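Excluded from the complex is one protein chain; the other protein chains are retained at their positions.
Which chain is which? They are A, B and C, in the order written, and residues in each are numbered from 1.
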Amino acid sequence: MTGEVPKEDGGAVSLEDLRQKMVDFVKERDWEKYHSPRNLLLALVGEVGELSECFQWKGEVPKGLPDWKDEEKQHLGEELSDVLLYLVQLSHYCGIDLGKAALRKVHLNAIKHPVNRYIKSIPEEENKKSDDVDDDDDSKITNQDNNNGNGMTENLQN
Amino acid sequence: MTGEVPKEDGGAVSLEDLRQKMVDFVKERDWEKYHSPRNLLLALVGEVGELSECFQWKGEVPKGLPDWKDEEKQHLGEELSDVLLYLVQLSHYCGIDLGKAALRKVHLNAIKHPVNRYIKSIPEEENKKSDDVDDDDDSKITNQDNNNGNGMTENLQN
Amino acid sequence: MTGEVPKEDGGAVSLEDLRQKMVDFVKERDWEKYHSPRNLLLALVGEVGELSECFQWKGEVPKGLPDWKDEEKQHLGEELSDVLLYLVQLSHYCGIDLGKAALRKVHLNAIKHPVNRYIKSIPEEENKKSDDVDDDDDSKITNQDNNNGNGMTENLQN
Partner (left out) sequence: MTGEVPKEDGGAVSLEDLRQKMVDFVKERDWEKYHSPRNLLLALVGEVGELSECFQWKGEVPKGLPDWKDEEKQHLGEELSDVLLYLVQLSHYCGIDLGKAALRKVHLNAIKHPVNRYIKSIPEEENKKSDDVDDDDDSKITNQDNNNGNGMTENLQN
């Protein structure tokens, strides 16, 4: 049923490759009329829901998913991909260069969270406290235990 | 505050580049202990929420976001990036090659939705009906008007 | 559609009714072992995804959904209910009294957004500006056009 899976090396896949493939896919089927930004956003939310369903009754799962069957991992890969493909399309139809934006965001994250704030030799409790002080402008974090893990959730623009 | 934004061309950014950058970022800050699959999934859901907030009070917005201010588009790019960066990390810590999975999914989508099922010369209503017949195994679609736009939401594995 | 639908008046349904029904439902099937907070949260996210799918290819839809078929509205009611039932369960298993919390939140919202800040005689543009000034501590709002509609999204605790 699935036919031949492409032989290309997934690791080298660029966001531009995927964007071009999806734009062509949509055009060939005359689906552009459906691909408004908010339609695509809701479709993405739908896929995030399906991604969550892969994990919903499992309790905590260890990294690498050692206990998952091959078919479960394949299904998970499909749901992760669905989210990615809608994200690429949403960016495209919003006129956002996702690759460029992502590189910029990684850069901003690194400025916001300098490595030396998280030196391993500092006891964790103390480390967290200094983190709280620095981040006191970010109301969403103040109620959380594990601020250190929160690097990418903050709005680094401000 | 934002410092120098990297000069790399975003279009050529590969998923592997981003994966490597994020793995390094996390390791340098000793955050790996927080990056379990379900933690990352919930962080991704949090970012999808922030992405939705960019669009929530706007009503329908046209492609290209012609009426958005530059700072709004920049903020949107950051939220799109946050979703992408967590998706890349979630895939990594689940042991899934996201690039490979995405190429495979594009391929499966093309098999599921052959171009000739959506020929433009066929009246839309008729086109939709034939779609309904083919997809009658997919309960989630039966209540929708615009099946044609639904390409990537179906589970193509079955 | 399947069997007899209960005759109770939906309008008078209390959150406590639903909580009790769901707790009984889960106990009778010996499912309590699956109902950890994060499992229920991910199940809720899954249902929000299905709710979004009801709207994803439709473009903007007017209030009251005048163009939707009866079966579409019935399906929508089911998805809204699924979200609600998981929300009730998540609250229960977290030890949160959802009804009490909701009343408190309505109260906090009213304090945060006093009616006189949104008097209709003030030109909208000016109204928005004064809103921006007041809310300048809330970074998530600054990029949005329609701040007035944003009442319930803010963290009113701070």
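Keep this in mind: a residue touches a chain if its C-beta (ideal position, glycine included) is under 8 Å from a C-beta of that chain, and two chains touch if they have at least 3 such contacts.
Remember, predicted model here, so these are calculated numbers, not experimental data.
Student: The chain left out here touches which displayed chains?
Tutor: So, taking every chain into account, the missing one touches A, B, C.
Student: Considering the whole complex rather than only what is displayed, give the residues of chain A touching the chain that is not shown.
Tutor: The list for chain A reads 38, 41-42, 45, 50, 53-54, 56-60, 69, 71-72, 75, 140, 143-146, 149-150, 153.
Student: Taking the full complex into account, what residues of chain B touch the chain not shown?
Tutor: Output for chain B: 34, 36, 38-39, 42-43, 45-50, 52-53, 55-60, 137-140, 155, 158.
Student: For the chain that got dropped from the picture, name the residues of chain C it touches.
Tutor: Its contact residues with the unshown chain are 1-6, 8-16, 18, 21-22, 25-26, 28-31, 33-39, 41, 43-48, 50-52, 55, 58, 60-65, 73-78, 80-87, 90-91, 93-113, 115, 118, 120, 146, 148-149, 151-153, 155-157.
Criterion: only the chains that are shown with their structure count from here on.
Student: Same residues or different residues where chain A meets chain B? The copies count as same if more than half of the interface numbers are shared.
Tutor: Same, since most residue numbers here occur in both copies.
Student: Per the centroid of Cα atoms for each chain, what is the distance between chain A and chain C, given in Å?
Tutor: That gives a centre separation of 25 Å.
Student: Could you list which residues of chain C touch at least two other chains?
Tutor: 38, 42, 45, 50, 53, 56-60, 140
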